[in-house]
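Just dropping this structure here.
Right after this comes chain A.
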Amino acid sequence: MEFIILLGAPLLGALILGVFGGRRLAPEVNVGFSLVTFLAACALTSRIVAHGNLLVAREQFFIDAFNVFLVTLTAFVGLTTSLFSRPYMRIEAEHGRVSSGQQRLYHSMYQLFMATMLIALTTNNMGLVWVAMEAATLSTVLLVTLYRTPASLEAGWKYFILCGVGISQALFGTILLYFAAEKVLGSEGVSALLWTHLNAVKGQLEPSVLGLAFVFLLVGYGTKVGLAPLHNWLPDAHAEGPTPISAVLSGLLLNVAMYAVVRCKVLVEGSLQSSLPGRMLMGFGLLSVVLAAFFLWRQRDVKRLFAYSSIEHMGIIAFAFGMGGPVANFAALLHMTVHSLTKSSIFFAVGHATQKAGSQIMDNIRGLITLSPTVGWGLMMGTLAILGTPPFGVFASEFLILTTAMKQQPWATPILLLALGVAFAAIFGRVQSMVFGDTSAKRLPHPPALIPVFTHLGLVLLLGFFIPPYLADWYRAAARLIGGE
Partner candidate 1 sequence: MNMTALPWDLQLLNALAALLLLLSFAMLSQRRIVALVDLLALQGALLCIATLLLAWRTGSRHLFVSAALTLGLKVIFLPWLLHRLIRRLGVYWDTEPLLNIAGTMLVGVLVVIFAFGLAQPITALASTATRNSIGIALAVILIAFLTMITRRKAMSQVVGFLSMENGLFFGAMSATYGMPMIVELGVALDVLVAMLVLGVFFFQIREQFDSLDLKHLESLKEDQ
Partner candidate 2 sequence: MNVFDWIVQLMGIALAVAAAPVFVGWVNQCRAWLQNKSAPSLLQPYRGIRKLFHKDAVIAENASRLFRLAPYVVFGAMVTAAAVIPSIATRLPFTQAADAIALVGLLATARVFLSLAAMDVGTAFGTLGARREMMIGFLAEPALLVVIFVVSLTCATTALPMIAERLSAQSFTLNPSLAFTAVAFTMVLLAENARIPVDNPATHLELTMIHEALLLEYSARHLALMEWAAALKLFNYACIGLAMFIPWGIATSHAPLRLAVSVMLLGVKLLVAGAGLALIETLSAKLRVFRAPEFLATAFLFAVLGLLVRLLLGA
């Protein structure tokens, strides 16, 4: 069955690459496993589209409209990142920054990370969501510190401790959730932790306990989303690791954490029958957007710059989910997709740029367009995309979110517009001088392979113009599921 392949391929890949990951063909094997995972995800998607929601393995795994597109997105970005990382890690090895043992660790942890994210997305058991999220964190800690520089060690430590502490709060929230559920669903087996069962009885769950549980769950999983003020680990972790890891962390893990938050929000809103969870999400979201926009000005490192941009966009998504309702949810889901694709493509381009320039400090990168037009244009277009320039997809989702905000939460609209404007100015100014500045370096003899970058950007552009009907149906079905108003 496709589902077994979906989870089995990355796990098998982790095992095999754990032994052979330092060999010459390891990056190709990595790509191979990612391809298999992606194909399994596509097959699973078509099955869902044909037959509707799916429960696997005695209700332990649940695939519905909300998580199936996230699964496909994860597998797709995983594939393209593995394609990107092939030449990238080769060059890193040539420069002597990564040893063969570290290559082995990198490749096996990459596949393990994919596996844990997929488990977190597809499991029906709220406890297992927690276990998988923590496992995802752990599998990437050693990757963040791969280069063993002082900065990366500090980033890894902050990542480990802050995410670890945060996620412990989420465990307490899960315990409270189980506590409330046990009264209604009984303590036999794991019924009281299965999301489908909880969703069916959410009206009967004790509101005070669920309210308290949501606070802990939001703080816990919100730390992993990077919501301010719990975001301290994010810029460091995304900036100090190897670029492929920055791409998957920014593009994928934040989405998975957001997914967990939204699943919990659905339950809590059903129990509380009030808009408190939505308002909390909106508050955190707005705070993240504003904080990130203002911190963007002070950045000198290009990857930190884009890491803060991730915080900002996650804030927008959180704000949209907080507002609730069909349009806002649709927009948030669309935004999750396009942000994922765009941010990873930016990191691909940035990765090539920093490799050429030998440094991540923006002042040291100049004139990418002369150095290598593909990298220069890739970065420029990616930046324009992420900043919400039409006709890219990000513009469409941000537009929808802003118009909904104007109707439902008018007080927030000026704040959002201001923050988005500030971010635009900050990022665009920096990227412009990076891409178009003067440089005395000569053009590179051969262009780097940038298929992943342009594939992603192409998709984002497409989504800006035209959302395929099945995709739009998915989003609408998922939006209905998430509900809230």
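By definition in this document, a contact is a pair of C-beta atoms (placed from the backbone, for glycine too) under 8 Å apart; a residue touches a chain by one contact, two chains touch by 3 or more; residues count from 1.
The candidates came about this way: all candidates are chains of the complex that A comes from, given by their letters.
Worth saying up front: this structure is predicted, and the values here are computed from it rather than measured.
*Asks:* Touching chain A in this complex is which of 1 or 2?
*Replies:* Looking at which candidate touches chain A, I get 1.
*Asks:* So in the complex, the part of chain A that touches candidate 1 is made up of which residues?
*Replies:* 125, 127-128, 130-131, 134-135, 138, 141-142, 145, 148-151, 153-158, 160-161, 164-165, 168, 171-172, 174-176, 178-180, 182-183, 187, 189-190, 192-193, 206, 208-209, 212, 236, 295, 298-301, 304
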